[in-house]
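Dropping the structure in here first, questions after.
As you look at this complex, bear in mind that one protein chain is not there, while each of the others sits in place.
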């Protein structure tokens, strides 16, 4: 049950991880002024790209992911339903991460922009 | 007929048994009822009452704002009115109303006899009604909060808001949130475990999906605001400076926590309503929903992504532009699922062989579609950061949020009233009056709120009790006021309709709309006579003769084999029958517990600490009395179908109560995670007050070591007592003693931790660091309080021969919470003693 749930939510969970990492890193690094803004910008972009890759990988090879998460083979009756939901959610998650990347590419990392 | 689960004809005594067992108590004992149709109707009635009351406040405000420089209301009263209006609509109307629909409709849709924890839902409902009424009444004696429904500190700190007004918000609403969480636990377990056999996840009605996601969102969102209210109330009462900048706190911490709850809250309100729309449109079009999978995806995606939007309420706080951009991006992404739903609905309307029927529910749905799409579009606009710089906190937002919430939730709710009234009323509501209601509400709503878009961009900020008459805002405001009264007239017509046509009880028209889902099967107090085997998403359409078969008792559980209230528990994904759940019936105990809990919080508000504690003790006593009657012994295996015998008692991960405990642990964990966020956040804002440099250093490593050892030893004691549970019918004082010892170890662990920090001279009122350190123990103490009671309770049952190797759910629950509390405690020690050492 829990494994199936995580499988369905692969995309959104990785998206949430992405947001946590980039928002946490960017806002605290900017608050402390620890690194030059350009580097902060790249530090934001990197997790987006990596996590997007992970989602796409999981969507391309769903069966091993399912087996890894649940320890069982995909149930044949439920599989088409589970798979299509997982793929769609993954797609929306990738879209959201693309949007994060656009932000990182277009905007300076720490300015208030006001 | 041979492939049906049971064969007929069934003996007449079965039906009599069901009627007797499930009978609604009469007279004043009606208050003790727990059945979902009764308490669900009460729940929705109370929510509607708050809608009307808060609506009246809105009319008062609109009257004041009708023209510039008006003095109809005073400044202070207006500030109380808008705070109470927002608070009531969000916390006492919107969330309870959708939760009420879940309580009322879900068991019917799932053909379950009742929700799995009937007294818990009744408790939550009564606590909400009593607490809500007292909270609302503060407006009558000048005690209502006036810090806005968002209660931003420092305005709501003691310094700027003396008096008890703000405390009514913090304690009153805080405790109503707890009741919402109780309902959410009920709904999660209900949807996952009380579905009829054969109703796999892929065959579940969309409303059940929506409610599942709704409840899951409550589990993760509400704890954040509960933590926030705790912090603010503690700062108000004891001066621990979580939000005071001068002492290392930060006003924005409140905003982060509040909106981490507040944004999902909007979708918590909207998703169930969207689920209802997805149920009604197929019926009116007489065709299955187009894009069921897509809608499920849309609901899940909305629920999930809504947790990544909260900062879009903080676009003007001066956070770096790139941070804002992340949340702008997420806000854009979350509107894709809404697009999916809107076009699925349109496709479904087009898909019917006959034309889409125009009934009162359809009208409200069409009205919803227009209003919600417009509100969604303005939502996309305000998600664009620079535009929000202008729109934020102006009347543009007032327009937007009412378009989304009234369009997204109130219109579907009225559709629901007309559509599902036959389930609880023996008469249907009037189509003619319904059309008037719709017309007045639709025209009134748009007249009131459309002009506000322009008012806002013309520069009028929100939450002003008056405005100068020479800025060109007068005409727009006058139009809005007229619209508000037209809309109110619509609600009035609806009330008239209720008075004339609503008659509580069964026996009305069967399936008046020819719907395809289970709630329109023949119903009585026991829900359906037998629990159907489901093979499609619209079983009533696709399984001919289902209604008759169910009513003749030819499906599962056509009787009451244990002689009490019961329902069928099935597996979470595939809905395979697992066991028969024995459920409690009417009782005074949960009612007294609810009244006691409400009294405890409200009396604390007005600083009547002694009476409050007495009420709290009464509430706990009532809870213990109530739970003492639960965990009934097994009745062996019973026959629920021709070829199916099921157990009547089950333990471990299959048990519904294990699931409820797991959800409760998730609630506690998200509360604690919010705390961890707050700790780290305040450190990034004010590293200068953190130990070791800015505050007294940490106590020696021995203190956390002893504390951790105590937690580990306590856990070991609980595990050991689990292995020593006696044979059935035997007493076990040693189990009771071990559990008591374990409880003592947990209390001691917290005491050592607090003692250590007091020893270093750390003062919780001196800096946000000190406040945060002691707050960890406050949160741990709160869980420990429950753990102690549960351990002693389980011990008492061990002594009275009600806890043994087989009948052990009471113990299992106590143990689960103990393990959780110990884990949280260990994590807390790691954070409190590890993090500053890491900093050096």
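Each chain gets a letter, A and B, in the order it is written, and its residues are counted from 1.
Following the convention adopted for this analysis, contacts are C-beta pairs under 8 Å (C-beta built on N, C-alpha and C of every residue); 3 or more make two chains touch, one makes a residue touch a chain.
As a working rule, contacts and distances are computed from a predicted model.
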| item | value |
| --- | --- |
| Candidate names "Acyl-CoA reductase-like NAD-dependent aldehyde dehydrogenase", "tRNA threonylcarbamoyladenosine biosynthesis protein TsaB", "Glutamate transport system permease protein" or "Cytochrome aa3 subunit 2"; UniProt protein name, chain not shown | "Cytochrome aa3 subunit 2" |
| Listed residues B:59, B:134 or B:384, member touching the removed chain | B:384 |
| Contact residue for the chain not shown (choose from B:471, B:495, B:509 or B:839) | B:471 |
| Residue of B:36, B:88 or B:344 touching the missing chain in the full complex | B:344 |
| For chain A, the residues touching the chain missing from this view | 95, 99, 102-103, 106-108, 111-114 |
| Residues of chain B (touch criterion as defined above) contacting the omitted chain | 74-76, 79, 146-148, 152, 154-155, 160-161, 244-246, 250-252, 290-291, 294, 316-318, 321, 324-325, 328-329, 332-333, 335-336, 339-344, 346-351, 355-356, 358, 366, 369-370, 373-374, 377-378, 380-381, 384-390, 392-394, 453-454, 457-459, 461-468, 470-473, 475-476, 685 |
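Throughout what follows, only the chains that are shown with their structure count from here on.
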| item | value |
| --- | --- |
| Residues of chain A touching chain B in the complex | 1, 4, 8-9, 12, 15-16, 19, 22-23, 26-28, 30-32, 41, 44, 75, 77-78, 81, 84-85, 88-89, 92, 95-96, 99-100, 102-104, 106-114 |
| Chain A-touching residues of chain B, taken from the complex the two chains share | 200-202, 293-294, 296-297, 300-301, 304-305, 307-308, 311, 318-326, 328-330, 332-333, 336-337, 389, 572-574, 684-685, 687 |
